[in-house]
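Excerpt of the complex: some chains, original placement.
Order as written gives the chain letters A, B and C; numbering starts at 1 within each chain.
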Amino acid sequence: MQEKASETKKIITFGEVLMRLSPSDNRKLLQATQMDFFFGGTEMNVGASLANMGVEVQHVTNISNDIVGDAALATLRKYGIGVSAVKKVNFPLGLYFLEVGSSLRSSQVSYNRLHSSFANISPEQVDWQKVLFDAEFLHWSGISPGVSEGAYQTLKAGLELAQKRGITVTVDLAYRSNLWNYGRSSREVLEDLVSLSTIFIGGVNEINELLDANFSSDKEGFIAGSRALMEKFPKIKKVFDKVRTSVNASWQKIYGQCWNGEKYLKTTELEITNVIDRIGTGDAFAAGVIYGLKHFSDEEALNFANAACALKHTHMGDVNLVGVEEVLEVAKGKTDGRIKR
Amino acid sequence: MQEKASETKKIITFGEVLMRLSPSDNRKLLQATQMDFFFGGTEMNVGASLANMGVEVQHVTNISNDIVGDAALATLRKYGIGVSAVKKVNFPLGLYFLEVGSSLRSSQVSYNRLHSSFANISPEQVDWQKVLFDAEFLHWSGISPGVSEGAYQTLKAGLELAQKRGITVTVDLAYRSNLWNYGRSSREVLEDLVSLSTIFIGGVNEINELLDANFSSDKEGFIAGSRALMEKFPKIKKVFDKVRTSVNASWQKIYGQCWNGEKYLKTTELEITNVIDRIGTGDAFAAGVIYGLKHFSDEEALNFANAACALKHTHMGDVNLVGVEEVLEVAKGKTDGRIKR
Amino acid sequence: MQEKASETKKIITFGEVLMRLSPSDNRKLLQATQMDFFFGGTEMNVGASLANMGVEVQHVTNISNDIVGDAALATLRKYGIGVSAVKKVNFPLGLYFLEVGSSLRSSQVSYNRLHSSFANISPEQVDWQKVLFDAEFLHWSGISPGVSEGAYQTLKAGLELAQKRGITVTVDLAYRSNLWNYGRSSREVLEDLVSLSTIFIGGVNEINELLDANFSSDKEGFIAGSRALMEKFPKIKKVFDKVRTSVNASWQKIYGQCWNGEKYLKTTELEITNVIDRIGTGDAFAAGVIYGLKHFSDEEALNFANAACALKHTHMGDVNLVGVEEVLEVAKGKTDGRIKR
C-alpha cells in the first residue's frame, strides 16, 4: 500500500466516556470480589485508536468532577487524546457492568448512564468554533444522540458547523434500542443528523432501521441499501460495513464491505478463534476506516479497517492498541500470529 | 457477662444497599486497573452484623433488576439476612467509589446514588404489616430519609406501625450533609422520625444538629444533651455513643459512652494501630448496641458494642464478621491479638 | 415450550460439600502462590443450580465446625439453599486440589476427603421425617455412598422414607473407583440404593457397571440397557443420559438422550470450543433434568438439561449459575453468544 501525503489536520470525536466494570477471570458478578475496569465509549474508542496510530485527536465530552473523572481524564491523556474540550461537571460518570461471555454464553451488559455527566451536556458547554478549528474529520455515533436532548442538540450544533467548514463527518450508526428515553423517536433524530454526515459506517440492519426499509442482508441488498441511503442523504459519499459471523462468543469471523458510490469492495474474511475482548471491535473498524480514508485508497482502507477490527478482539479493553504496522501486516494476510522477537 | 434469656423475635433493618468500589492495594483510582467491591449500606451492615451473631434479621430495600442486584441479593443471603422484603426494580443499584486513605491521607468517597433503585422506593412497595410481624427491633439511620421523599415516607410508615406494635426503634443518626437534595430540610424530617424512635445512637454532634443546640463535647455536654434530647423526644429511653479519636487514618481510638436515663456509662478506650478498613465501624457499634440490648445489661451492652466497633476496623468490608465470642473476649480486655490455634 | 403448573414443593439434596482448590491462571501447583477456591460437591451442585433457577432446595450434609465450615455454610446460603439440615461437626471439611488442564493436557485431581466431616455422618444425625416434609424430589449420586458406611446408611434411611412418601428419587450414578474403601463392594451398595430410586441419570457405562453387563455405547445399546435396568429395578421410570465427546480438555461436545419407557429421545449436539471450567457439568445436566421434569415434557426437559450442561462449561465454579431464560434460549438453538445489552 502506498500512503497518501499525510495531512496533519486533526480528528474530533464527540461522545460519552464510560467506565466499564467486569468481574475478573470469567467469573459471574455473583461469584467475584474484584472487577477489572476500563474507560471507553464508542467515539472515544475511535479517537484513542486513531491517537495510538499517531493521528492528532481531540475528544469532546463532559466527565464527572471526582476521582472517577480524574481517572477518565488521565486515561484520555494516556492514549494521547487532546482533552482541552473535556469539561468536569457535578454529575457522576456513566458506567456499565459487563459479565464477559464465553463460547455459547452471551456477555451481559447492565448500564448506569441515564443521569451521567455526559447526559447533562448542553450546546453552550462546547465551543465548536474553537474545537473544529483546523479539523479534518468529525466522528459521531448513533449512541450519543440517544442519551439525552442535550447530547442531541450539542452534537447537532457541531455537525452543522462541520458541514459549513467542509469537514468530513463520519457516522457509525450503532443503534441501541434501550436508549432513546428522552422523548424523541430515534428515526427522527438520526435522520436529522445523518443528513449532516459524509461517511456512513453501518450495514443493511442500520440502513433498514434508518430508512424503515427491508433490504436483504446479502451483497445485493447492501448495494441497493447504500444507494437508497445516498439518495435520501445526498451528503453521504461512501458506506463502510463490517459483517460479523458469530460462531460463538469466543469465535468470530469478520469481513468488510464498502459501496463507495462507484463500486462494491469486499475483504477476505478474518477469523478470531480465541476472542479476548469483544467490546470496541466496531469502533476499531470505524477508526480503521478513518485512518484509511486519510492515508489509503478505499480498498486499502477497507482492508485496514477489517484487520484493525479483527485485532481488537485479541486484547483487553475498549480501545484498539495495536499499531499501524501490525494492522497492515494482518491486512496483507499475515494471520499466523508467530512470535516477534 | 450473663446472657438474658434470648428472645427469638426478629430484627428489621431498612435502608439502601450500595456497591462499594475501591482500587486495590492502596492505589489511587488513577493508578489502578482493578477494584475490590463489597456490598454495604449503614442499616444493612447493622443487619449483617446481627445475622452473623446468630440473630434473625430481615432487610427492607429495593435493589436493581440486573446482575448487580443479583449479586447484592446473594450477598444478603450469604450473610444470613432474610430477603423476602427485598424488591427488584428497574433502576440501577446505588454505588460509591472509595479511595482508601492511609496515615495522614484521608479516604475519598464519591457517590452515585441519587437515581438509584432505593431512591425510587415508595410506601406502597413495602408491606410493613407483614414485615413487622413478630419483630422485636426496627433499625434505621439518618442517611435513608435523606435520599428521597419516597425513602422518607416509606420509613415513616414503618416507624409508625412499629410504635403501634411496641417494637423497639433504634436510630443511628449518622448525618450526611451531601444528601437532602429532594426539597426538605434535614431537621424537619429527622425530628419527625426521631420522635418515633426509642434508642438513640449518636453523640453531641448529632444531638446539636438535631436540637440546633450547642452542647459541649465532654462528658457533661453528653449528659446534658442526652437529657435535652429525651425531653424533646420522650419516646427516647437511652442514648449510646462511640467517641473516636482519629490519630490518623490508620490509627484510631474508640470508647463508648451511654446515658440510659439514670446514669452515665463509659468503656475503656480501645486502640487500633493498623486499621484495615474504617468503613462500617459505626454500624458495627450500632449492631453491638442492639445485640447487647437483647442479651446484656446496659453496661455490658456498651462494652460489647465498643469491642465490636474496634474489631470492625481490623478486617475488610462494610460488615462486622467477627463472632460473639471474639467480641466478648475483647470486651473483657483481651486485646493482645495472639494467634488462636 | 409450555410450562407445567409449577408445584411449590421442595427438592432435597444429600451429599458432601467439598472445597475445591485450584492454582490460578492455568499454573501448575508447583509454580503457583495463589489458589482460587470454590465450594462444590455433586449433589450440592445440583441443589445450587436448582435454587439459582428459583426452586426451593434444602441440602443435607455435615460440615466442619471451623472457619472453613463457616465459609461453606455462607456459600450454601448465598446460592439460596436451605441449610437447616446442615450440621457442624468436629472433623475437617473434605477438599480437593485441581490442576486445571487445557487442550490435550488433562486436569489432575487430588482428594483429601477420607476423614472428612461428611464421611463421619451417621443416620441419627439426620431427621429425615422433618427434612422430607413437603418434599417433591430427593436427589443423590453414586459418590456419596462410596465415602463411608455412615454416608451409605444415612442415605438409605432417607431413600426408604422417600419411597414411603411417594417422593421422586433421582440418582446420578457417577461412579468413582477410587472411593469404596470402607469394606463394601460398590455394586452391592448401589444395587441396594438404585432399587429405591425413580429417575436414573447415567448412560451405558453406568448401566454396565451396575448390571455387570456389556451393552454397546450406541443408541441401541442405550435403549437395551435402559430396558434391562428398568427390569431389574422396576421403580426406575426414566433414564436420562448426556453423551460427551471430548475433542480435548478445552473443546467439548454434548448431547442428551433419554429412554422414558416408551420412546428414545435425543437432542442436537452442542459444542463448547473454549471451555472455562469442566467441573460440575454433569451436575448441571442432572439439575436440568429435575427442573425439566417439574416444568416440561420429557423432550423439553432433555433439551433443557443438555443446554444447562453446555452452559456450565462456560463459567467458573462447580455450580451452574446461568438462569432459566438463558438456558431456554440455548435449548432453542441460540448458540451464537452475542452480547446482551
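Definition applied: a residue touches a chain if its C-beta (ideal position, glycine included) is under 8 Å from a C-beta of that chain, and two chains touch if they have at least 3 such contacts.
Everything quoted here is computed from the prediction, not taken from an experiment.
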item: Number of identical chains in the entire complex, 3 depicted; value: 6
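Following the convention adopted for this analysis, only the chains that are shown with their structure count from here on.
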item: Angular offset of chain A relative to chain B [C-alpha, multiple of 5 degrees]; value: 180
item: Chain centre separation in whole Å, for chain B relative to chain A (CA means); value: 45
item: Length of the line joining the C-alpha centres of chain B and chain C, rounded to whole Å; value: 41
item: Of all residues in chain C, the ones touching two or more other chains; value: 78
item: Interfacial residue positions of chain A with respect to chain C in the complex; value: 25-28, 30-31, 101-109, 111, 176, 178, 246-251, 273-274, 278-279
item: Residues of chain A touching chain B in the complex; value: 21, 24, 28-30, 32-37, 64, 66-68, 70-71, 74, 92, 95, 97, 99, 108, 110-112, 114-115
item: Touching residues on chain C, where the partner in the complex is chain A; value: 24, 36, 78, 270-276, 310-311, 313-317, 321-322, 326, 330, 335-341
